[in-house]
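Below is one structure, written out as structure tokens; comments come after it.
Note that one protein chain of the assembly has been removed; the remaining protein chains are unaltered in position.
Up next is chain A:
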Amino acid sequence: MATLFQGLPSSTAFSSSNKFNHVPAPTSFSERKSSIVTVRSDARWSPVLNYATHKPQRLITNAVATKADSSLASTSSKPGHELLLFEALREGLEEEMERDPCVCVMGEDVGHYGGSYKVTKGLATKFGDLRVLDTPIAENSFTGMGIGAAMTGLRPIIEGMNMGFLLLAFNQISNNCGMLHYTSGGQFKIPVVIRGPGGVGRQLGAEHSQRLESYFQSIPGIQMVACSTPYNAKGLMKAAIRSENPVILFEHVLLYNLKDRIPDEEYVLSLEEAEMVRPGEHVTILTYSRMRYHVMQAAKTLVNKGYDPEVIDIRSLKPFDLHTIGKSVKKTHRVLIVEECMRTGGIGASLTAAITENFNDDLDAPIVCLSSQDVPTPYAGTLEEWTVVQPAQIVTAVEQLCQ
């Protein structure tokens, strides 16, 4: 059923879209309209923020969709504390290490040095050298070591200094981490978390700008999540540690210094859920990690031009949250995927296939997927800018999609 996309006034039936004319400060990407329903560690439900119900007729399932929060109030009156994304990761890690003595960290320079991105800073002094283990530069072996330790019941968090280095450990991750639960007939579980920064940074060069989610996505038996805000970074870190399955947590080099406010209370997010960043009507934009911010920047322009994009941060790269995505597709009938992976065989390619298979009847137009170029990331700044998707390209794509 076609609807008019052009020339709609910005004051649509959705009052939530008006909020986006209030431009937040550039450093604090507090576009967080994230899942509010959380489960405390003792499995009691607890609402974390107040719901501001503007439109009660919107039917929200209790799992996934979010309501716009009352972020109109100034940040100082909001509960919680402000921190940077790497500090949020550290908080999550520290809380889990305090809670369970089986949780340990291993990686290069995680102990005495404090982590190359400061995620594990201070943890070695607090928990000791055995729980925050400085390994030699031997990714294949220390990943294997973590997996072997997990077979006995420990819960190691294996840090790759850069996701790209984990290619050396691919055999261990694919064969041992992903498959041992299956080939042993369910005898062993491998509750490891493999985490590290990936993605295109600031002129780091081709080998240090790799996006490994596309290589790992076919491995059966693992789960992949990508964090993008301090809130979901801490929640996903905690969920990943508590998960009995091996989880690969993808962080992004450029997002470590994002500042945001997160709740004081303990919260854990769901590993398989997507996050509704901005509800909308005209087009569903699916994204994750750093591209979320490019999309939100483009969304500002789009709103000014009269479009109403629905932005979903898919967060869970394996498995996809087809429930949230499906609901959105059924509403908007147009899909744009914006990702940082390469075009060939990336997350966007799999997502396109999944949506086409499941929701083909609900689509009014072919799915458009904006990905990085299929090139090694060049060093020159201008060239590097052109390998990843920029907000202007997103705006153009939405305009073309909505014709």
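Please note the rule applied: a contact is a pair of C-beta atoms (placed from the backbone, for glycine too) under 8 Å apart; a residue touches a chain by one contact, two chains touch by 3 or more; residues count from 1.
To be clear about the criterion, contacts and distances are computed from a predicted model.
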> Per UniProt, what's the omitted chain called: "Very-long-chain (3R)-3-hydroxyacyl-CoA dehydratase", "Pyruvate dehydrogenase E1 component subunit alpha", "Protein AE7-like 1" or "WD repeat domain 75"?
Replying inline: "Pyruvate dehydrogenase E1 component subunit alpha"
> Per the definition of touch given earlier, which of A:Arg195, A:Lys238 or A:Arg278 contacts the omitted chain?
Replying inline: A:Lys238
>> Among A:Pro79, A:Gly122 or A:Pro319, which one touches the chain that has been omitted from the display?
In response: A:Pro319
> Who touches the missing chain here, A:Leu130, A:Ala353, A:Val375 or A:Ala392?
Replying inline: A:Leu130
> Which is it among A:Gly146, A:Gly280 or A:Gly348 that touches the chain not included here?
Replying inline: A:Gly146
> What residue numbers in chain A mark contact with the hidden partner chain?
Replying inline: 39, 43, 61-64, 104, 130-131, 133, 135-136, 138, 140-154, 171-172, 175-176, 180-189, 220-221, 223, 235, 238-239, 242-245, 268-273, 319, 321-323, 326, 358
